[in-house]
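Every protein chain except one is present and positioned as in the full complex.
Coming up: chain A.
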Amino acid sequence: MAIDLSMPVLVVDDYNTMIRIIRNLLKQIGFEDIDDAADGSAALGKMREKRYGLVISDWNMEPMTGYELLKEVRADPSLSKTPFIMVTAESKTENVIAAKKAGVNNYIVKPFNAQTLQSKIQAVFAD
C-alpha cells in the first residue's frame, strides 16, 4: 500500500535535535507537512486542533510522557485510530510489551537509522 505523503505528521520529542533529525528523515522520505511538540500534553493539544495521519513520539518526556500520550490517544474516540510509532531509548522488554498493550503500531529503539524509520512507517500503513 502506497503511503500518502501529503498527510500531516506529528513528531513528539523533548530534545530539539531529535525532532530535527526525524523531521529531516521524514522530508527525505517525502513527507512535507510535519509538526512537532515537546511533550505529550502539547501533542494532545495539537492533535485536537489538527487531524494527523501519523504520530511519532518519544517515551520519556515531562510533564506528559509518550506512553501517557499513547493511552490518551487510544482512549479518545476522535483520535483513537491515529497510527502511532514510539521512537525511544526505553529498550526494556517490559516497555515494548506495555506500549503494544496500550495500542502502539510500531516501536523503534534509539539510536536508529533512516532505513528503520522508513520500514516501520511502511509496516504501519501496510497493516
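In the analysis below, a residue touches a chain if its C-beta (ideal position, glycine included) is under 8 Å from a C-beta of that chain, and two chains touch if they have at least 3 such contacts; residues count from 1.
As a convention for this text, contacts and distances are computed from a predicted model.
One subunit of the complex is not drawn; among "ABC transporter permease", "Circularly permuted type 2 ATP-grasp protein", "Xanthine dehydrogenase family protein subunit M" or "Protein phosphatase CheZ", its UniProt record names it "Protein phosphatase CheZ". What chain A contributes to its contact with the hidden chain is residues 17, 20-21, 24, 27-28, 59-60, 65, 67-68, 89-98, 100, 106-110, 112, 116.
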